[in-house]
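Below is one structure, written out as structure tokens, with a few remarks after it.
The complex appears here minus one protein chain, its other protein chains still in place.
Each chain gets a letter, A and B, in the order it is written, and its residues are counted from 1.
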Amino acid sequence: MDKLIVSPSPHIHTKTTTRVLMRDVVIALLPAAIVSVVFYGWDALLVLGVSVVSCVLLEYLITRYLLKRPSTVGDLSAVVTGMLLALNLPTATPWWVVFIGALVAIGIAKMTFGGLGQNVFNPALVGRVFLLVSFPTYMTHWEIPKGLFGVDAVTGATPLGIIKEGLMQGSTIPDLMAQHGYTYSQMLLANLGGSAGEACAIAILAGFVYLLIRKVIKPWITLSILGTVAATSCIFWLADPARFTDPLFNLLTGGILLGSCFMATDYVTSPMNTKGGILFGVGIGFITMMIRYFGSYPDGISFAILIMNATVPLLNIWFHQKKYGRA
Amino acid sequence: MARRTFSIGGIHPADGKISRECAIKALPLPATVHIALSQHLGAPAKPLVAAGDKVKVGQPIAEPAGFVSAFIHSSVSGTVKGILPCQDLSGNRQNCIEIAVEGDEWLETIDRSDTLVTDIPEDAKGIVEKIRLGGVVGLGGATFPTHVKLSLPPGKKCEMLIINGCECEPYLTSDFRTLLEKGEQVVVGAALLKQALGADQATIAIEDNKPEAIDHIQRIVGQMRAKNPKYAGIEVLPLVKKYPAGGEKQLIDAVMRRQVRSGGLPIDVGAVVQNVCTALAVYDAVQKNKPLIDNSVTVTGECFPKQANLLVRVGTPLRAIVDYLGGIPEEAAKIISGGPMMGKAVANLDAPTLKGTGGLLFLTNKQTKRMPESHCIRCGKCADACPMGLEPFLLYRLAKAGNMEALEENAAQDCVQCGCCLYTCPAGIPLLDLIRQARSQVMGIIKARAAK
Partner (left out) sequence: MTSTIIWTVVIITVLGLLLALVLYLVAQRFKVEEDPRVEEVENALPGANCGGCGFAGCHAFAEAAVKAPDLDSHYCPVGGNDVMKKMAEILGYEVREKAPMIAVVRCNGTCEARPRINEYDGIQLCSVKAELYAGDTGCSFGCLGCGDCVAVCRFDAIRMDPSTGLPVVDQEKCTACGACVKACPKRIIELRAKGPRGMRVVVSCANQDKGPVAKKACANACIGCGICFKTCTHGAIVFENNLAYIDFNKCKLCRECEAVCPTDAIHGINFPKPLDKPAVKARIRERQKKAREAVGEPKKMEEKNNG
């Protein structure tokens, strides 16, 4: 006993620090990351490695030498950003493109706003969308899963891309589905091509369940996105099954699961309370479906989340939780 | 039986009740006691003795100086050394009556036998007066004079008396031990309070981490009800273990499913809440003529070699308690008077105990040292934890900006200082430190406005 500590109450604190929360998110992302490496081989590992290392390194360099503050890499949020960015990129992305993505994510989307907690937009998504509009060739250069020890890299389009293409050429959806032999079980277990993290729906859901059990996130945002996607696509699909894809197809393909489980639930860029969160999710789901059905990009979840990110400050002002003893 | 809990927020800190097996033992008398004149909410009491006077145990030594104030009695027998300012546990000076202890001679009027007196007098006013003369104050933390709480404002009716046996603060076990060892007295005390209030129902609420106490009290209540109709309407209600179940507003919400409106009193929804130890003090004061001169104090902590629940005379120096149990352990970094969530850190161990002192907790550096503050990650965990449904992250920001109107709009004045927000913040932001200050500023503004 040296000198007694004196402080205002409370005198005990939770062990769940920012670092612990971020570590849990990293753990939750591991299944998706591992599956992507297993399906897409060393390319996926390279993208993942380059992304995580450059995010952490960039954050360290920016905080220490540009902002002259103590480094914040210890909170592991840069690792999370790096993993999310990697899982959102095609596995064939060249390392220098990944690095540029990390630079935009950390340097522009995160640190210019003041670092963790201050940014308006999800850094990983800003990085991804920047690459999507700047390097469209690389960003739509999808590899078909070839396994860890596969030799030839085969490239092709994602189901969403194929359908968009096909519809523009006048085919109908049942034809296209039959032509490419897509089944729902295949979608659930992967092997359809897409970005690294979209490889396997089961892996993403496993991570999501882990986050729920650890009470890192609450399910409302994710459920409201998935619900809105299902409802919106159901209406359109029932109206015209030849032109509009069905709900299950929409839930299982593209970035919907990855986005709704890990990107939209990002603490910093999502609303603080449940009511706001549900509206936020509805917005994301609806915008995603509008882009999928009527936009020029095959998938719209990234854009939808970024657009809704901008509404978060407003949602936080509009919605408050119920207070004790007040109407 | 249905388990109930309050409807908003709450947290689950580790229980830490490692002293639960320790029976209450009396602490040997210290050589000197310092009895503070301000041990209750409200005006400090006016001394009735002067230096050189001989006093006996239980003799009134200070009288109330106003409506919201209380009698103070000598907890020892001996000679009054003087009335002088001495440092309280936070190092601030408070006027105290210093008494040198000589023997242990009690006032003859006090019934010191163990016989249980279960008869409940008809006269409600008489009960309240005896409580007033006994210097009983709320022992749940706020030390609000009990007789004031029992004097209902005109036109208000108490439907439900709630006896608070939650002891939701981690580590503390003095209420639990009191329930186990003085269960009968507590139940009689509850019946007395019920009679004084004219309430039809009384609920003894106990958290379900104390199943022995729930069973014990249920059995006693059953026996009493069978014997005496005055005990009808007393129930035992187990509550889910969740902090702060023992908060007055949360308890009313859990037991009655009613919420006290902002700025209102529990009686507005027909409730009066009293602590278990207060019920015991009421029993002593009314049935035994014994004023409030001692209370049970839990002395505990993982780093503390001996766990104990001690019966301590009011005014005993904290150091006497610690020395009796072997002194401050080497690893202890903080000593807390009360529980870890709402207790006060001790800056001066020579300070005397007060009527409301319920625990002395030793925490290590690792257990208590705050983590360095980092940026808010907007996780909203503080808002989820707040049992009042407030948004601590927002209040903190507004308090930093000094925006009083917005603070009032967002109900900073409703804060109950339970500490859930600061406990739960993953970024280590000192939310409550600043909100507590903002709360009193907003309350000041509201009061000033009402006075106009």
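Throughout what follows, contacts are C-beta pairs under 8 Å (C-beta built on N, C-alpha and C of every residue); 3 or more make two chains touch, one makes a residue touch a chain.
This one's a predicted model, so the numbers in the text were calculated from it and none came from an experiment.
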Per the touch definition above, residue among B:65, B:240, B:347 or B:443 touching the missing chain: B:347
Touch with the omitted chain, as defined above, among B:97, B:180, B:224 or B:434: B:434
Residues in chain A touching the chain absent from view: 2-8
Contacts of chain B with the absent chain, listed as residue ranges: 87, 90-93, 345, 347-348, 368-370, 430, 433-434, 436-437
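The working rule: only the chains that are shown with their structure count from here on.
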Chain B contact footprint on chain A (complex, rising order): 1-2, 4-14, 16-18, 20-21, 72, 75, 77, 114-118, 267-268, 272-273, 320-326
Of all residues in chain B, those that touch chain A in their complex: 8, 11, 13, 90, 170, 249, 253, 259-262, 264, 328-336, 340-347, 361, 363, 365, 367-371, 374-380, 383, 387-391, 393, 410-411, 414, 417, 419, 422-428, 430, 432-433, 436
